[in-house]
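Every protein chain but one is kept in place in this view of the complex.
Lettered A and B in written order, each chain numbered from 1.
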Amino acid sequence: MLRLSGLGVVGAALAACVAPDGASSGDAGTAAQEPVGIIATTQMPVNTFDNSIERSLEQLPNIALEVNANGWGGGGWDGYSDTLLTRIAGGEQIDVIMIAIEGLGLLAAKNVLVPLDGFIQADPEAEEILMNDVHVTLREMLQVDGQQMEYPFSWNNMVMYYNTAVFEEVGLEPPANDWNWDDFLEACLAVARVTGGADDRFAYSFWGGGMFGMAAWYFNNDTSPLSEDWLESNVLDPKVLETLQFLADLILVHKVAPNPEGWDEWAQFHAGNLVMRTCGRWCIGGSLEADFTTYNIQYQPHQAGPIRTVAGTDGWGISTSSENPDEAWEVVKLLSGTDASLDMVQLGGNIPALRSVAEMPLFADYGPANTALFYETLDFAATVPSPPNFNAVEPILNRNYATIWNGEKSVEEAMQAAHDELVPEMAKLQG
Amino acid sequence: MATADLSAPGGFRRRFSIAHWGIAGREALAGYLFTAPALIGLLSFTALPIVASLVLIFLNYDLLTPPTWASGSNISRLFDDSRMLIIYRNTVQLVAGATFLNNVLGLLLAVGLNRSMPWILRYILRTSIFFPVLTTTASLAVVWRFLLTQDRGVVNFLLGQIGLDPVPWLSSSRWALISATIYDVWKSCGFLMVIYLAGLQGIPVVYYEAARIDGAGRLQQFRNVTLPLISPTAFFAVVISLIGAFQIFDNVWVLTSGGPGDASRTITMYIYEKAFRGFEMGYASAVSFTLFMVLICLTLGQFWVARRWVHYE
């Protein structure tokens, strides 16, 4: 029933997209003029939108669309936001911006994004899709002070990827969906084979830092590195320390995890030198490319509190510096539509924000057996901590995590140091 | 005859130009015109920025919103910034280590190469040692990062083959800077070698012959002839390697990203991060000004050293 109504909405949206809407057909006179140049920027591989650009030629003849890549600046979302801000500060034309929740606060605080509410209210189809085909969690995640700053396009959670061939080889059952940290550690000890030789095999590796990767662990222990409102440091919480200790022990005590610095998780996973990793759906892309198929996914192992999964959403928004916001809005709709979502799904990218697309059989085709899991988690998903000063917070945490993984500082010492750095940084938000 | 022919046009020209400028004036005009392009470049991309950064120190500016007056807060913040000390310590350690090793190794390699040997051997050795100089620092740092990874890394595997424990090259505070130094020496010692080689070849053979007649052995020749006569070259080589080492950025950016913690963050990287990741242009300018001061002191020190120790013929 739900599925059907979802498809109906997609049908309507498709129709709306294919048929030139009132505004553009009425402007036949202007269409003959120079098309308006709209530049969109994204963190995704730009070829994700090659087909969308083709479509824009037909559907938006008055717009010359260009999609370019915004570099990661040598980091995660912190580097991405910084690069983007430097570009805008440099006076570059950027009309449409893809940003995820992690960088949304910063961009909003710097007044880089135009609230979309006006556009949405004037556009019943877009509003219909946003209200009915996009999960409320995803929609609200991209709001700042009740205003919709970005139109959701895709999202991710974190699940456990595991090598099914190795599990079979050592005689392990596939993990159950309610496995806990003890079960996980047991599996790690069973699959690891680390002697310092050429055939070393590590059980698990995880991003040594990264708010998203770490939150996947914290959330399953009922804690978070920041307070609920993201305004204060929470890194001295015993449960934070416990989580870090568990991960540090994987490296330093049990020696089943490599030091993350310089370790290439992708290649080692595909080569069978790494058995488990935590990642979102985007990791499917690399495995598709490498023809690696002997893997499956499961929820992150759980420790305490309610079952929660971390989620982060990205979307398309309009830059305050755009001289053609109306055309930019047309591009936002095009780039977050069903076709663009399908293109992304087929390249093994993120989970589409449109439920109708996630429920298509095609979504499951491009992934491991358990792919349905990706979308299912949404009902108990919690947002990755994303304060407006995310670009300052993430590097502070990463720097201090690194001193735990290499065994130089105890978890307590490192988090005390992180706390001391976070306190003045977070105080800036309240002031 | 010759004088008449030659002086006629010259005389005419001179008389013509004297009427307007005079010889000195004409020469001065030429002087200004010839220096103008370089001077414009210098003024706009070095002098103006220095003045501007002096102003920036007293502002809070994030590039996106108009600057506000900060008075002395950026300067006083320097003294509260506990990371600065660590980062300067790293920088000094990296600069000292890289300069020392590059020069010692460069000189030894040059001495080794400056002896009689089949040309093909000399060609192979010189090519092998110099070639990394021509590769791009950032690209080869990517390669070295692969080599130095702790677990399943190439270098640690080779160490394991001879019975040594794996070394946390990139992930430990003790080794991260050493790895950056090793990479810099790998990348640059060939350049120093070539400079020293030219210096050695510039030493007249008669000095060595004289020393040999006096009964000096190889080592004594090196100490009494080579070292003093190579000192101008060495001075130059040390100065350029110091300047180069203070600006090491891409090396650590790719190898360790400055980590773990701040263990391999250099001052250049810190300035870049404060400016273009934290968008604190004022504070970043204050930090960069400290580097300016350090380098001025260093340069003055170098000239003092040069006056005392460098032998010009």
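Operating definition for what follows: a contact is a pair of C-beta atoms (placed from the backbone, for glycine too) under 8 Å apart; a residue touches a chain by one contact, two chains touch by 3 or more.
In the analysis below, contacts and distances are computed from a predicted model.
One subunit of the complex is not drawn; among "(2Fe-2S)-binding protein", "Succinate dehydrogenase hydrophobic membrane anchor subunit", "Thioredoxin family protein" or "Carbohydrate ABC transporter permease", its UniProt record names it "Carbohydrate ABC transporter permease". Within the full complex, the residue among A:L57, A:A109, A:A290 or A:A372 touching the omitted chain is A:A290. Looking at B:A70, B:I87, B:L170 or B:I195, the residue that reaches the missing chain in the full complex is B:I195.
Annotation for chain B: contacts to the undisplayed chain at residues 6, 9-10, 13, 24, 26-32, 34-35, 37-39, 41-42, 44-50, 52-53, 56, 63, 105, 108-109, 111-113, 115, 123-144, 146-147, 152, 154, 157-158, 161, 186, 189-191, 194-199, 202, 215, 217-219, 232-233, 235-237, 239-240, 243, 246-247, 249-250, 253-254, 267-268, 271-272, 275-276, 281, 284-285, 288-289, 291-292, 295-296, 299. Residues of chain A that touch the chain left out of view are 45-47, 68-72, 74, 83, 86-87, 89-92, 197-200, 264-271, 273, 285-286, 289-290.
One rule holds for everything that comes next: only the chains that are shown with their structure count from here on.
If you average the Cα atoms of chain A and of chain B, the two centres end up 42 Å apart. Contact residues on chain A toward chain B in their complex (touch as defined above): 73-75, 78-79, 82, 85-86, 88-89, 110-112, 194, 196-198, 200, 202, 258-264, 268, 273, 391-392, 395, 398-400, 402-403, 405-406, 408.
Those residues of chain B whose C-beta lies close enough to touch chain A in the complex are 62-65, 145-146, 148-153, 157, 160, 166, 168-173, 253, 256-257, 259-262, 273, 276-279.
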